[in-house]
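Only one protein chain is missing; all other protein chains are in place.
And then chain A:
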């Protein structure tokens, strides 16, 4: 592979992949918290719509959704999104639905006495959420969010099928240019692996900070071995089915 291919296709591709991951993660986080909190709302109607949202967006395939936003939405709505934002919208909406389940689970896992204490102190529902529930729930969400973030990173590869120039698309072009598949696809896989590794490490640091903030101290970073770098320990989330119905997203 020549330096030109590397410089003009692969490096910008990595940057697009990183951008897609960050923007989609931001949208997904917003959706996850909004919908997740709505699922614990007092009003049954709000809970119903939130549940409807999660089931629809977890039920369909992210790629089909992406194609739908890309090809059908312009016909129905009469306007089209720039490809990059269509992709961010599709990824953010579907991974946000998975994240909403995580938020809901963590909120429900806060000890009921905490909520009752908030009621006894006559906090408003919003104050209870902001001052009592969320600060305790957020650190619990981080390991699951970490898994979802890696799934999201893997999901960004789908945009190459829409012709967006991410690193997978760059690989496709380089393959056409050099007619050597093994080399460029191995490199691409390693790039994704390294990105996933960096994201996981970052989330571990974040988890330690968040847990320390509420007076919990998880084991130091080095234990557990670097090989098993995605969380699959603790309460064996693999055995709980509630959140796993999606793009390979373990809860």
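Definition applied: a residue touches a chain if its C-beta (ideal position, glycine included) is under 8 Å from a C-beta of that chain, and two chains touch if they have at least 3 such contacts; residues count from 1.
One rule holds for everything that comes next: contacts and distances are computed from a predicted model.
Q: Under which of the names "3-oxoadipate--succinyl-CoA transferase subunit B", "Peptidyl-prolyl cis-trans isomerase", "ABC-2 type transport system ATP-binding protein" or "Ectoine/hydroxyectoine ABC transporter permease subunit EhuD" is the non-displayed chain listed in UniProt?
A: When "3-oxoadipate--succinyl-CoA transferase subunit B", "Peptidyl-prolyl cis-trans isomerase", "ABC-2 type transport system ATP-binding protein" or "Ectoine/hydroxyectoine ABC transporter permease subunit EhuD" are compared with UniProt, the left-out chain turns out to be "Ectoine/hydroxyectoine ABC transporter permease subunit EhuD".
Q: Can you say which of A:24, A:144 or A:188 touches the chain missing from this structure?
A: Among A:24, A:144 or A:188, only A:188 touches the chain that is not shown.
Q: Just one of A:18, A:46, A:63 or A:110 touches the chain that is missing; which is it?
A: Touches the omitted chain: A:63.
Q: In the complete complex, which positions of chain A touch the hidden chain?
A: Listed in rising order, the touching residues are 55-56, 58-65, 67-68, 71-72, 74-76, 78-80, 82-83, 150, 153-158, 160-161, 168, 171-172, 175, 181-182, 185-186, 188-189, 192-193, 196-197, 227-230, 232, 236, 238-242, 244-250.
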